[in-house]
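Here the complex is missing one protein chain, while the rest keep their positions.
For reference, chains read A and B in written order, and residue numbers begin at 1 within each chain.
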Amino acid sequence: MSALLEVSAVTKSFGGVVANRVISISVPQGAIVGLIGPNGSGKTTLFSSIVGAHTIDAGAIHFDGRDITRLRVDAIARLGLIRTFQQTRVYRGMDCMRNMLVCAPCEREGLGAMLQRFPPALLERAESLLDFVGLHAKRQLRAGTLSFGQQKLLEIAMALMREPKLLLLDEPTAGINPTLINSLVERLRRANAELGVTLLVIEHNMRVMMSLAERVYCLAHGELLAAGAPQELRRDARVIEAYLGSH
Amino acid sequence: MKRGANACRLAALAALVVALGLVAPWVFPQAVTQLAFFWLMVLFALTWDVLGGQTGYNSFGNVVFFGLGCYATALVQRDAGLSYFTSLAAGMGLSALLAVAAAALLGPLILGMRGQYFAIATLGLGTVAADLFAGWDYVGGGSGIVPALYPGPIGERNRFFCYVLMALALLTFASLRWLYGTRFGAVLNAIRDDEDKAEAMGLRTTRHKVAAWMLAAFFLGLAGGPVAGLVGFVDPRELAFAGTSFGVWMVLMAVLGGKGTLWGPVIGAAVFHVTQELFWTYLLGWQRVALGLLIVVIVVFFPQGVLGWLRAQRPQWFHETLDEGAAAAQPAQRDEAGMRAHERTA
Partner (left out) sequence: MDNLAILAQAPVFNLQLLVDGVLIGALFALAAFGMALVWGVLRIINIAQGEFVMLGGYVVVYAAAAGVPPLAAVPLAALALYVLGWLLYRAVIWRVVDQDLFVSVLATFGLSILLQQLANQLFGANVRSVDPGLGTLLLVEGSISVPYVKLVAFAASLALGVALVLFLKRSRLGQAIRATSQNARAARIVGVDTDRVFASTFALNAAICGAAGALVSMTWVIHPYFGLAYTVRAFMIVVVSGLGNLAGIVAWGAGLGVAEQYAGFLLGAQFQTAFVFGLLVVILVARQLALHRRRMVLR
């Protein structure tokens, strides 16, 4: 089947620095694909390019059969491509429930849709998703008062609320208590299996990457270094060099 | 349940306010104009807060919509050749239309940028409008227009417009109360909290911001005509586009009472009205200096406003509903206890 996300020869520079050089990756529908690489290899830049946060210098990006290279962030998000942020962004002034509700997709775009109250079905869905990530007890609390790890979970729940086709996760386990990482990984796998969400995940935690991803791309110095099954990459000399060499 | 009890208390409070508002003009005939301006202040504060406190976009130029309303209604009364009340109603309708149109035209241009650029772009709106209208003969130039004379004694006129303004203020309050409980209200708050995130989640932020401004413009435009009728003249600098008074007060009231809440602007308008009376009586000459100082003090030292302060002091009052319909911040400590109880039983 054709890929859900097709990144073709994307190049992006900032000033004189080439952050992404001719990168091509492909994410099949329903898969969990990983993106690894040492710090500064251009992973988050690639994410930003994909979601339209900045323009790219060369190449093309296709999502769900459409060319999204020229689209803006909000238009791309409405197509079903959602990303989470490395620094975890939630709506800090609102309580968790409201954070969730405002992420519900809106089928109709007009004034009528804007002016609806939140229907009970939506409230239930929000609660069940909060329960799914383990935040049900905190649903009335202001998001800004949650701990970093809890905010990360909220952000993931919010992304799922949006019913994405493809979810770009930027280091989802960074900063999470190690004892909770397993349950988070399990939830991501369930989201993929039960809710049908395709995942593209940036991760530094190799154990997580190995257990989660079916296919992994490795970036280094802005270029695509290697691609393949996680087990292969772990033994790939170039990948090891890229990580060890940069320390 | 607690929620129900609080809601009942608030509804009772609102009913009391309305009842007082209905009765006061008869009991205190000498204070009718005061009362009318109080309702106007409530409307000013509430409409500013839609974009200001709820969306995080500071507008220094909202007075433009009010001024358009003053002029439009006065012009219809002068030129349309209708009877007094018909022309007043028609005028107010036209005012609302023009104000909304102005927001619809200007909004997409300047609301596409982040808040501080929008704020500065609006700084000059009042002055530009005042200069343009002061130089336009059709609307009376610098002298302005005298709207049609009310067909009745002054006491009756003042009472009439006081009730009209009260009705407008209540309408504004009720509309916003409903609005803040809808999806639209939640989106505004999302824009305030993290606009980039809102865009990344697919929300059409500019569209919502413009719609919010159009809503504020609608009520501001409606209010122009009655005020013109009450005051008896429409002057471009002193009344219609009074940036240094009305324009500034809008901001002050909402922040003072607690921006981003439903009752905050109302409380702010009430406190401000009293303070303004005191300032004008005891600090004559220096009252505007005092107001300027008040803004600085409040913004810097008391940014959470009366309602925010109250929430910090008595979080239990806010557990459910002083902001029913607005973005309610639930205090952590009460829920911690509840959550612990929940976890013990789970």
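Basically, contacts are C-beta pairs under 8 Å (C-beta built on N, C-alpha and C of every residue); 3 or more make two chains touch, one makes a residue touch a chain.
Values in this document were obtained by computation on a predicted structure and should not be read as measured data.
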| query | Which of B:157, B:207 or B:288 sits in contact with the chain that's absent? | reply | B:288
| query | Per the definition of touch given earlier, which of B:115, B:202 or B:224 contacts the omitted chain? | reply | B:115
| query | Which of these touches the unseen chain: A:46, A:73 or A:174? | reply | A:73
| Tell me, which residues in subunit B touch the chain that this view leaves out? | 56, 58, 60, 109-110, 112-117, 119-121, 123-125, 127-128, 131-132, 134-135, 244, 248, 251, 255, 285-286, 288-289, 291-293, 295-296, 298-301, 303
| request: Pick out the residues on subunit A that sit against the missing chain. | output: 52-55, 72-73
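Here is the rule we use: only the chains that are shown with their structure count from here on.
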| Between subunit A and subunit B, what is the gap in Å from one C-alpha centre to the other? | 41
| For subunit B, which residues are in contact with subunit A within the complex? | 179, 181-184, 186-187, 189-190, 192-194, 196-205, 208, 211, 260, 327-330, 332, 335, 339, 342-343
| task | In the complex, go through subunit A and note every residue touching subunit B. | result | 51, 53, 73-75, 77-78, 82-83, 85, 89-95, 98, 101-106, 109, 111, 113-118, 137-138, 140-142, 145, 158, 162
